[in-house]
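Let's look at chain A:
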Amino acid sequence: MEEYAIELIERGKRIDGRNFDEFRKIEIKTNVAGKAEGSAMVKLGETELIAGVKMEIAKPFEDTPNEGVLIVNAEFSPLASPDFESGPPSENAIELARIVDRGIRESKAIKMDELVIEAGEKVWGIFIDIHVINHKGNLIDAAALAAITALSNTRVPKIVDEKVVRKDFERKLPVEHQPITVSVCRLGNKYILDPLLEEENVLDAKLSVAIMEDNRICALQKQGNKGLEFDEIETMIDLAMEKSKEIRKLIS
Partner candidate 1 sequence: MRKDDRQPDQLREIKMKLDVVTAANGSAEVRFGNTVALAAAYGPRTLFPRHLQESEACRLRCRYNMAPFSVDERKSPGPDRRSVEISKVIRLSLEPTIFLEDFPRAGIDGFIEIIQADGSTRVTGINALSLALASAGIPMKDLVTACSVGKIDDTLVVDLNGEEDNNSQADMAFAMLTSKNLVTLLQMDGILTKDELMELLNTAKSSCEKIYEMQKSVLKEKYSGE
Partner candidate 2 sequence: MKTKEIVLPGDFIDEREGRKLDTGVYLEGNKVFSKVLGISRVDENEISVIALSGAYIPKVGDKVIGVISEVEISGWSVDINSPYTAFLPFSEAVEEFVDMSRTDLSRYFDIGNIIYCRVSKVTKNKVVQVSMDDMSAKKLYGGITLKVTPTKVPRMIGRGGSMISLIKTKTNCEIIPGQNGVVWIRGEDKTKAIETILTVEKESHTVGLTEKIEGMLA
């Protein structure tokens, strides 16, 4: 299937008939994990994952005593793909979690200074866990979308007698930006968005771009085992920017 994917792309087509800059059908559902303080399920075509947000009382980092703490983790459960194995997170799972983390953290999407419980001692820890359900390509874009959607629907629980009271919320999590990540893939001399698994396995290079509402860029990560021509970086960023606007409309 993979050689066929390349052949088709050279001829200007894709396996599933999409245009090069077309995303698969995007489905977003919020509050899919009842025990999470916030959650979202995202489907890009058949790729499916859930981002769940848990709010826990945490100790602040030493250098930011008056800020909440953000931790992003990704689980590539063997259930989701024949390529995933049981065990500690693979380098791909770790990379994905860190890319999603940076997109949120660097854009300052969450107002971290509004998450102090006791100055210097206790703050809110925002734990985002990305759980892959079905891997059919483009996990990064799906994960970033699920994470920001889940955060935008997260509520901060009340604290009574120093304990978290689940199910009793005091406010929404203060989220003020919505970074969207679009990964632009190069196969030969063509660029495609939202790659299928088959396309992802044969791509030359990929540039994941996290973009804010005002078109500023808050994260970049190049992947793939071939290089990028210096002059094509701008082209890829432009493609990502254009697409991010469309996708952002789906979050609210």
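Some notes on this structure:
Going forward, a contact is a pair of C-beta atoms (placed from the backbone, for glycine too) under 8 Å apart; a residue touches a chain by one contact, two chains touch by 3 or more; residues count from 1.
In picking the candidates, the idea was that all candidates are chains of the complex that A comes from, given by their letters.
These numbers were taken from a predicted model, which means no experiment stands behind them.
Here chain A appears alone, and the candidate among 1 or 2 that touches it in the complex is 1. Per the touch definition, chain A reaches candidate 1 in the complex via residues 63, 89, 91-92, 94-95, 97-98, 102, 105-108, 207, 212, 215-231, 233-234, 237, 241.
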